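Note that this complex is displayed minus one protein chain, with the remaining chains in position.
Chains: A, B and C, in written order; residue numbering restarts at 1 for each.
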Amino acid sequence: MSNTFGNRFRFTIWGQSHAPAIGVTMEGLPAGTAIDFDRLQRFMDRRAPGAKGTTPRKEADRPEFVAGLVDGITCGAPVTAIIYNQNVRRGDYDNLRHVPRPGHADYTAWVKYGDSRDHSGGGQFSGRLTAPLCIAGGICLQLLEEKGIAVEAKLIQVGPEKDPEKFMACIEAAAKAGDSVGGIIECCVSGLPAGLGGPMFDGMENRISQAVFGIPGIKGIEFGSGFAGSAQYGSQNNDPFYLEDGKVVTRTNAHGGILGGITSGMPIVFRVACKPTPSIAIRQDSVDLTNNQETKLSIHGRHDPCIALRAIPCVEAAAAVAVYDAILEE
Amino acid sequence: MSNTFGNRFRFTIWGQSHAPAIGVTMEGLPAGTAIDFDRLQRFMDRRAPGAKGTTPRKEADRPEFVAGLVDGITCGAPVTAIIYNQNVRRGDYDNLRHVPRPGHADYTAWVKYGDSRDHSGGGQFSGRLTAPLCIAGGICLQLLEEKGIAVEAKLIQVGPEKDPEKFMACIEAAAKAGDSVGGIIECCVSGLPAGLGGPMFDGMENRISQAVFGIPGIKGIEFGSGFAGSAQYGSQNNDPFYLEDGKVVTRTNAHGGILGGITSGMPIVFRVACKPTPSIAIRQDSVDLTNNQETKLSIHGRHDPCIALRAIPCVEAAAAVAVYDAILEE
Amino acid sequence: MSNTFGNRFRFTIWGQSHAPAIGVTMEGLPAGTAIDFDRLQRFMDRRAPGAKGTTPRKEADRPEFVAGLVDGITCGAPVTAIIYNQNVRRGDYDNLRHVPRPGHADYTAWVKYGDSRDHSGGGQFSGRLTAPLCIAGGICLQLLEEKGIAVEAKLIQVGPEKDPEKFMACIEAAAKAGDSVGGIIECCVSGLPAGLGGPMFDGMENRISQAVFGIPGIKGIEFGSGFAGSAQYGSQNNDPFYLEDGKVVTRTNAHGGILGGITSGMPIVFRVACKPTPSIAIRQDSVDLTNNQETKLSIHGRHDPCIALRAIPCVEAAAAVAVYDAILEE
Partner (left out) sequence: MSNTFGNRFRFTIWGQSHAPAIGVTMEGLPAGTAIDFDRLQRFMDRRAPGAKGTTPRKEADRPEFVAGLVDGITCGAPVTAIIYNQNVRRGDYDNLRHVPRPGHADYTAWVKYGDSRDHSGGGQFSGRLTAPLCIAGGICLQLLEEKGIAVEAKLIQVGPEKDPEKFMACIEAAAKAGDSVGGIIECCVSGLPAGLGGPMFDGMENRISQAVFGIPGIKGIEFGSGFAGSAQYGSQNNDPFYLEDGKVVTRTNAHGGILGGITSGMPIVFRVACKPTPSIAIRQDSVDLTNNQETKLSIHGRHDPCIALRAIPCVEAAAAVAVYDAILEE
């Protein structure tokens, strides 16, 4: 099903941007797992709006755990966490109800679900649904850390800009122009044991991709040398094995920590392409679906000029759930 | 499970390079489906060795259908097709048994499965396992065509070379040097209805990625404008809607035919990064796993200098199974 | 996963008896489905405590729908319904914490989840978790009725008693004696189309069994003539086909509406064996798990003397989710 991820650690994300609540139900967390709620909140806060370069803060996303815990410790039952939506202004987007925003899921949602779709605030396609992903991922990050595994993502490109010092300026310029800008995030998972994953369709690339493409706006992923590696020769791209303190390691990491779908023990390194926020103030061409007429549309309201910024913790969360699930399968 | 793909059209690929056989078991093909075996064979032949730039031909991959058909038509039972391996020389690779080839799954297979792994010919990690994928995909291609859906992949880059006229020269030069070279394949799925797929984890990007990363050697995938789109502004990357013969279409296709995980009706366009064949004649550093000593290794024998060549029909097959599965879910 | 059921209509039940809440998350309900909440509540009320022969009423189980609906109509997103637990007295069962009740999951929960298990009120093993099942089932019952399909369960035996007029007397006598009593429920699903289900592991018997054994206390299920049919000859147990208004029907229904795992168009008829409530006031032998000493235990508090009574709507719910899921697969 579309909103469910994982084999052994399996979770379902639910909710819509302007529904009473959003949340996540998780199966497979081992009984006896303590959750550090303060730390989880700090992780959640990284994707919350309000930071520089993001939409004005409207609300804290504080998950309420209503099942699966006893005194903050998992009891073996499914764990459900809820975030009640506040600050919901259901009418806000009514003028867009039948005029799909270019680059958005508005049109495809209308095709798939018809007039019953929840259009308000992007409904189930809203970036807001990455909050429950961050609950699941934030818990996995804690569990991975106990095993010495760290997950860290960072922006490595904003629009055409590759110098981190110029990222904010690029975003602000786009915002000022009523425009938006894309970005590339790189994520590294270190401290992994060799042997996680498997061949074919449930390999680490497949799993991480499945999780990462669950984040709205992601349009590409590459592992290790990725697309650049395709321009190379085997003698350049192969990573020679050698011994370090008696352990088999590779001199380079063009394979991005994954060979045959299985972790090699080297860090998993991948990059994801984040498209520019589709919601922009600049006037765009669209179609009115009620009367099948071409029309123009301008989008007002609060929008992140660069969703890649807030996607950083989401990418960490996606990597964490995929890796933790693979660990539970061992 | 690692060798199984799909929700409604679900198949399991089995076999190893030097096992008695390889094959595929498929569930979900509607009863009454006629398979055009000649056409399937021609599709299979596209990935077979022997074509220019590939390893010398050793055997025809002729699937034998042993279950699920009556007079060449599906009867509603699972369909199983087998290819018996011929020309198997199990001893060929014995000198490599404990010296993992850089860039290969040799090392991770040893970590995961230990000495019981099937090392011969790459075992279950062999590119040979893409033959069963092409059986499943070849059947789906026929079923998609009946619905007016075409899937077409092509090489758009070989090593650093982007001019198709120079692809073979680049591959031959690599081969002559005992080296190999990577490549990029672009795939286009046209004729699609809008509305296939869904949000989050079972969207079209997720499904196609899961299938495509099942092909050995693929290290990246991007949809529509992909990584290049990340360098752009929303005003450039958004695809304006307009009407063509009363139908909603987009003027450009930076979204690669997918919005919110759901097909828009525009062609799905994606590109995959294929790494250089890891097996090269050039001497490389490795480690002998029996005595944990560093050593050197040279790989002899028949190897494609550019696996991207033979991966082309495999990418079509991967796209076809993912799309057909999504169609059955409607 | 243990708390998830279904292929196309898939739901996960979560919560514990004394957690802040219990609930259900459902995927696969078609967009545009109107839910009749009053009717759902009336269905829920049938399993609520307080009726004659059940525990004293403590609370109304009123599901709150927090996601997946817009104005009471499904929008295509997962639907989540929550029941906040009131009247929770977490200390109530502390004396039983390490003395497992015979016939209960206390002991196996302790083995599986250790001291982290939620013991209070039976935790995730509580019959209370059938309330979310009734939410899912109650919605399916409405959707089935729109297709002309009716699901009706009834008690056909209480303890040794087969005369419905004596059921309440039998239950009351058991209660007065500090004891409990079992029962048998028969369920009939009528108005079904022929052709639902499939052979082998996903047939209608398999699906209904999987759902029904999700209800605590069910220890057996039989379809059509069931165990009695095993005592017969083929000439007695085979159901002859004939035509009724041009439609193929059977003269008898020993097959219980299912042949080869597939519905025949005749009503699905099955019976389930419900064990006596394990919680009884009569003193029983048990073991103290803290010091591994044999001990005695008497269970006080509110308990249904015959769980079969409240299991009736749960059996309807289980049948409904299994049948509706099979319908969505067509």
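Here is the rule we go by: contacts are C-beta pairs under 8 Å (C-beta built on N, C-alpha and C of every residue); 3 or more make two chains touch, one makes a residue touch a chain.
Not measured: the values here are computed from a predicted model.
In the full complex, chain B contacts the hidden chain through residues 1-4, 10, 12-16, 19-23, 25, 27-28, 31-32, 64-70, 73-80, 82, 84, 109, 112-118, 120, 123-124. Chain C meets the missing chain through residues 1-5, 13, 100, 102-105, 107-109, 111-112, 124-125, 129, 157, 159-160, 174, 177, 179-184, 194-195, 198-203, 205-206, 209-211, 213-214, 216, 218-227, 229-243, 246, 248, 250-251, 254-256, 259-265, 271, 273-280, 282, 284-287, 289, 292-294, 308.
Simple rule for what comes next: only the chains that are shown with their structure count from here on.
Central chain (C-alpha centroid nearest the global protein C-alpha centroid): A.
If you average the CA atoms of chain B and of chain C, the two centres end up 45 Å from each other. In this assembly, the C-alpha centroid of chain A lies 26 Å from the C-alpha centroid of chain B. Residue numbers of chain B whose C-beta contacts span two or more other chains: 199.
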